[in-house]
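Excluded from the complex is one protein chain; the other protein chains are retained at their positions.
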Amino acid sequence: MSMLLGYFAGFLTNVVIYTLFVIGLNLQFGYTGLINFGHVAFLAVGAYTVAILVTHHAPILLAVLAGMAVAALFSFLLGYPALRLRDDYLAIVTIGFAEVLRIWLNNVSFTNGPEGIGGFAVPLSWLPVSHDAWRWLFLLLCAAVTAVVFAAVEYLARSPWGRVLKAIREDEDVAVALGKNIVSYKLAALALGAAIAGLAGGLTAFFYQYINPHNFEATITFEAWTIMVLGGVGKNWGAVLGAVIYFGLYTITSEFTSSPIGPFSTDQLAALRIVLIGVVLILLMIYRPQGILGRKEDLGLDR
Amino acid sequence: MLQFIANGVVVGAVVAVTAVGLTLVYSILKLTNFAHGDMVTFGAYVALLLNLSLGLDIWWTLPPAFLAGALLGVLGDRLIWSRMRRRQAGSVSFIVASIGLALALRNLIVFFFGAQTQHFRLPVEMRQPLGPLPVKLTPDEVHVIVAAVVLFAGVHALLRYTTIGRAMRAMADNPSLSWVSGVDVDRVITWTWILGGGLAAVGGVLYGMIRPIDPNMGWFLLLPMFAAIILGGIGNAYGAAVGGVLIGIIQEASVMFLPAEYRLAVGFLAMIAVLLTYPRGLFGERSLT
Partner (left out) sequence: MTADVRPSAPASGSAPGAADGTAPAAGAMLSVRDVRKLFGGFAAVDGVSFDVHPGEIVGLIGPNGAGKSTLFQVISLFLPATSGEVVFMGTPLIGRPPYVPARLGLVRTFQITRVFARMTVLENLMFAAPRQPGEHLQNLLLQPRRVREHEAQVARRAEELVEYFNLGRVRDQYAGALSGGQRKLLEMARALMTEPRMMLLDEPMAGVNPALKEELLRYIRDLREKGMTFLVIEHDMDMIMRICDRIVVMANGRIIAEGDPQSVRENRAVIDAYLGGA
């Protein structure tokens, strides 16, 4: 029973952290139309910054804030050259950025290369509770953080600032013709989204308690996209719904794939599961690109 | 130095063959196909299957690999892309769907063949360096270059001198015009996928002749391919070929200064540099010729 409960806490923590991660992506793509296919880079930067700083005994809160800041900084590095590019180029450049970052993390010494980093302090560890109880408390912490970010992003989206983002997404020429400096808005949206991903990265580091470059492969970005389009682009509730459904399916299928079935090994079954993600993405794109919560007349995946 | 350039030309020849298909699909169908790399992988595994289980000499796997790749391309269009076109999906939907296809293809390959790296069964003497040359090249590597050149000549002839090739160029130049001016659009689309998918698959086989293959190979080829077509001017088939060779050389030459792991990164940075300085590529965006 307690094992099952602990497992459930893990499931929910995944949902919550991914929701946070996707809220960042949604700010970039859903609201502003920036095709970021390298979102995992910001997750990685946040996670590594936190892991390294905390290993060197930095206060946890400070480390997390630093993770967000460094992620935002990296987004400028990427955005400054890339935001001038067309949609399809931006997609390619962001994917490349994340891949290069991962290769770099894998080959430099301060990240400990492929071995990764572990054994750093985690939040709430001073509480005299069992490991299972800690998992639930950590879940609550993640949920609280995500709720605050959710509310903040909703507030921004409804503000005049958010109106500019929506306008940029719909027709950036018109936004420019009416006097808006769209590049600065795009950079801001990219940086904010990156900071949110960096925050999710910090939480990921604490959640796994051990990170290595393998945790930050391109698949993570595509999972985030799947969650976003599943729930409905441009809607923060869509991120929640998408994450619940996605991890629900993921967990159910991993029940089936945790032991060999018939002639198939677990590796094969794990591969089949990713095939399933791919097929779901394709079917969504053909039959319901606006996602579950989206309406046709709203801003969807395409302009 | 010369040696790195030689290696670069070999790798570049493979990138070039695959990149031409990518750029054809891009310019004619307006599809940025992130699954293209996995179509390359697919071709390599078709060859592996024929090579290992039927004992077919690797050169004889090229025609069936081409056919299988072409079939995959056409099938993908019937099942996915044509449906999306009918629903007037936008470019982002196409990109996301192509990523879905990439994930599905790659993991189907893992499912059937496993994730480990594998080798074609090649005659040993093909791996011995050729005699008195200033650089070390194996017969296989030379054959790969020759094969790439022959494929190019074929593509060139097709685009230049056949009716369907001319129609493809017309559609790349001005899709809306060709809808009205009596170009058989469906036929052009089918042929684009035959060429694009077929060349991708053949490129995968050529890759397997110089490197071990694994299910991720196409994914890691995708960035150099994009770099090549951007370098050469997107939509420009000859530019893609030259871009492919250039990227190959840049990547291999970087090994002189940086750990080999950074090869991919170097190709990517070269692409960014080109995008920033010549947004239309070294040879300009233009029609397929």
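Per-chain numbering from 1; labels A and B assigned in written order.
By our rule, a contact is a pair of C-beta atoms (placed from the backbone, for glycine too) under 8 Å apart; a residue touches a chain by one contact, two chains touch by 3 or more.
None of these values were measured; they are calculated from a predicted model.
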Full-assembly contacts of the left-out chain, visible side only, are chains A
Out of A:A58, A:A143 or A:L156, only one touches the absent chain, namely A:L156
Full-complex touch with the removed chain, picking from A:M68, A:V164 or A:I211, is A:V164
Contact residues on chain A toward the hidden chain run 155-156, 159-161, 163-164, 166-167, 170-171, 173-182, 188, 192, 297-299
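Here, only the chains that are shown with their structure count from here on.
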Residue set of chain B touching chain A in the complex reads 32, 34, 80, 83-84, 87, 89-97, 99-108, 110-111, 114-115, 219, 223, 226, 230, 259, 261-262, 264-265, 268-269, 271-272, 275-276, 279
In their shared complex, chain B is touched by residues of chain A numbered 35, 37, 81-82, 85, 87-89, 91-93, 95-97, 99-100, 103-104, 106-107, 218-219, 222, 225, 229, 267-268, 271-272, 274-275, 277-282, 284-286, 289, 301-303
